[in-house]
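As structure tokens, the structure follows; a few thoughts come after it.
For this depiction, one protein chain was excluded, whereas all remaining protein chains were kept in their positions.
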């Protein structure tokens, strides 16, 4: 391990329009590309960002286009931390929300798998939420860079 | 023309590390993709973002890694507006800086073509800068979407 | 972003080929197109080809599950083919493989349906 650890960070903000789901996951993936992740790791990152941003738009702001979604990402050594935040509705029962297949919007054909996928694809997940205040999802994942794999294989 | 014009916006912030040049242009290109631009238009956008962000890092913060670069983009109908801002050194003589081949850092093998490329690729360009205060580049471009071209061809 | 749907009425199934990125933003289009084909054109069985699908999240799972329910109510079946490894994980997590069959190719999917009929 070298004494100086590479650090980087970025913040992204955009209104709660579904057009921005694709943009947000591509932007975070481009940021994480600095660590030379495998294609699978990049797909995991894209998927969890898509889940969290979609939730902010559908559940947090309930389809209103004027909410602000904030995405933060940091790189510290080999670890990527990602935060997705909204100032929307908030979650009343976080334990219930985390259950596989649980959704409060079955009429929108939601699968209720968003949080399950996030917790499966990331090493750490934390949900901070309060009704009327908004929701913050904190996630972290260690990236096994392709470069390193090539070195040790 | 429909009465309701599509509007969207995003803000991106990151430290002045050269690793972020690639990330910034990919992120802006992903945002602009909503307008279904041609590949040439997308390449123009990527290039001008790369020029402006590189300038903020090299000239604005003179290679220091702790400056903050802010990139804003908005879509209003068919027009994309992009702003790149730093709180760095600032430009003393803007007219001189705009001259093709002029560079204040020939020792870094800069070509002095950044502003010329930006002014050529964008429909509008404005440089706001003051020594010691920082620099703001404002650019705008109308996107002839591929979808529209297909309709009218 | 870019998402395309190709529909083909095969003798025994509606073939739905997806291309590009399936997320919440593009899921509505898929829902509308498939609902229409299932209701108005009376499709019973569905083969969903994901060969050119470059991205899908849980919003995709939702529409697929919704269309499965639509045809299952009439006794129809759904086969998903050409599923990339990272999508297999999503399907597994959601338990979708318990109700939807997976096939390696469109041919295999159609052949499977023939046998079962």
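Per-chain residue numbering starts at 1, and chain names A, B and C are given in the order in which the chains are listed.
Basically, contacts are C-beta pairs under 8 Å (C-beta built on N, C-alpha and C of every residue); 3 or more make two chains touch, one makes a residue touch a chain.
Values in this document were obtained by computation on a predicted structure and should not be read as measured data.
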Sole contact to the chain not displayed, among B:11, B:33 or B:47: B:47
Where the unshown chain meets chain B, residue by residue: 18-19, 21-22, 25-26, 40, 43-44, 46-47, 50-51, 54, 57-58, 100-101, 108-114, 116-117, 120
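We adopt the following convention: only the chains that are shown with their structure count from here on.
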Chain whose average C-alpha position is farthest from chain C's own: B
Chain centre separation in whole Å, for chain C relative to chain A (CA means): 26
Whole-Å gap separating chain B and chain C, where each centre is the average of the chain's CA atoms: 41
Set of chain B residues in contact with two or more other chains: 30, 33-34
Where chain C touches two or more other chains at once, by residue number: 1
